[in-house]
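The structure's right below; bear with me while I get my questions together.
Heads up, one of the protein chains got dropped from this complex, but the rest are sitting where they should.
We just call them A and B in the order they show up, numbering each chain from 1.
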């Protein structure tokens, strides 16, 4: 076989269903073929707010995970962290698209990601804290994935909007993996060496003030907050016990990310995320 | 390190082994890990595969910087996935190298101590988002020219890794070219960004194929062993012939006044890259050499406590399991 033939055969058949390529990077609208009409009895403004908030959580988290790129502790972890970041980025895109369909503005995903100011973002504040060391990143991932999984499992079953329910159902598989990955690392680091134990403990402690915010109705976007709290608390206890770490507890931080309260860290994150897009109005990418 | 040398049979016994090896190569069959192979073949492969693996890993850096800044979510996802693929390529290749009796940790150590090289192209800076497109088009395109023939390399694990990698590289080239096409349809400033990126990356991309054949000391042996299947100059010509019509379609100018179609030879004539620049970059004096190495070194060193913790936990778990079994 000549080289040219090899190349041609390689170039063939790369449709968007190819699992090796990231979700949502093709040319098609990811919600293509889904009935996007808002069902009767659903409060469109509230639905849009939920999609936006959950989309912001995912986008900000993906941006933080992207900061690990070329800095991960091992090459295999490089691939794993990118997978998780890509999953969350995919979730953000679907949720933004849905927000644009139901809030009456017809905005696309990029309008939400690139053209809103920090004060307009509604993500929970835990998502925007800086990357920190690998232990903090795993602590945050453990908390946020356990929480998001609990929320998505409920939305997949109970959301009145079938599109949101479908997005949540797709996310459940991804988040189950994220939680497993983070839980395994939490146990390894908690149990591993003195240094890793100290770091893992510090990482979890750092997440603690931001926990309470996750268990409010505003944060869970329609999922039962008491059920979510119960499930997440149990999951965290199980993991910290296996890791030989104390339970995660602290005075909650006042304010709420869903109401627009921000830490100092979101503005620089968004400046980096939005800089090029905003520097070229009218450009197409 | 245990080297195969220690176990190579004495002179007399080696001759039939060598003949068998030569016959396998002559029949265009693959050499597999447990086959006897001449030490030079093994050493050449280790050097080439390691260098290739290092290039994939260091090559994540120039583009990785743009993931957090990508100007649309779709581009962000594409770039994130692409850079992740490169980490995967590095892993496939280290895996192939490890079939030759070397350790990935040792190869990494050799890289960060500057004792093993990576492709010179990754020592150039990325200055605008158009560079992401041009790297996909030129650098991944050049990688395809280099690597498609390597799918038939005589060493089985290397050839198989290349098949896997080439499948993904064609995505990489396509996404780059597609980004550039989109940008060329955009604003005047975007078109200027694209042309500027083309101007900066063209010559370094031609240098990716290595020095001219006359100055490429290892090439002849690699070709005889069918580790490599085409010479540097031949691959460079193929790349130029493949790229020129793509540049026309895109509407950019390749920065080479000598570049023109030669109907008699049925291919393009083109200018000579500045080989002294390649020499400088290879010997460590490129614009970003120290930055790239520093990043790789710090990631490796700062990750040490994580890797140690995982090992310690695994050891504790194993001990606990044993205790449990005894009790």
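Rule of thumb we're sticking to: contacts are C-beta pairs under 8 Å (C-beta built on N, C-alpha and C of every residue); 3 or more make two chains touch, one makes a residue touch a chain.
We adopt the following convention: contacts and distances are computed from a predicted model.
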Missing subunit (named according to UniProt) among the choices "Ring-1,2-phenylacetyl-CoA epoxidase subunit PaaB", "Radical SAM/Cys-rich domain protein", "Linearmycin resistance permease protein LnrM" or "2-oxoglutarate ferredoxin oxidoreductase subunit alpha": "Ring-1,2-phenylacetyl-CoA epoxidase subunit PaaB"
Option touching the unshown chain, where A:38, A:66 or A:80 are the choices: A:80
Listed residues B:223, B:304 or B:319, member touching the removed chain: B:304
Subunit B residues that touch the omitted chain in the full complex: 1-2, 4, 7, 9, 13, 16-17, 20, 32-36, 88, 91-92, 95-96, 98-101, 103-106, 109-110, 156-157, 161, 304, 307-308, 310-314, 317
Subunit A, residues in touch with the chain not shown (by the definition above): 19-20, 74, 76, 79-80, 83, 173, 177, 180-181, 184, 188
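Simple rule for what comes next: only the chains that are shown with their structure count from here on.
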List of subunit A residues in touch with subunit B within their complex: 3, 6-7, 10-11, 14, 20-25, 59, 63, 66-67, 69-79, 82-83, 85-86, 89-90, 92-93, 96, 109-110, 113-114, 134, 187-189, 191-193, 195-196, 199, 272-273, 275-277, 280, 282-285
Residue ranges of subunit B in contact with subunit A within the complex: 57, 60-61, 64, 67-78, 80-81, 83-85, 87-88, 90-91, 94, 129, 144, 148-149, 151-152, 166-168, 170-171, 174-175, 179, 182-183, 185-187, 189-190, 229, 295-296, 298-299, 302-313, 316
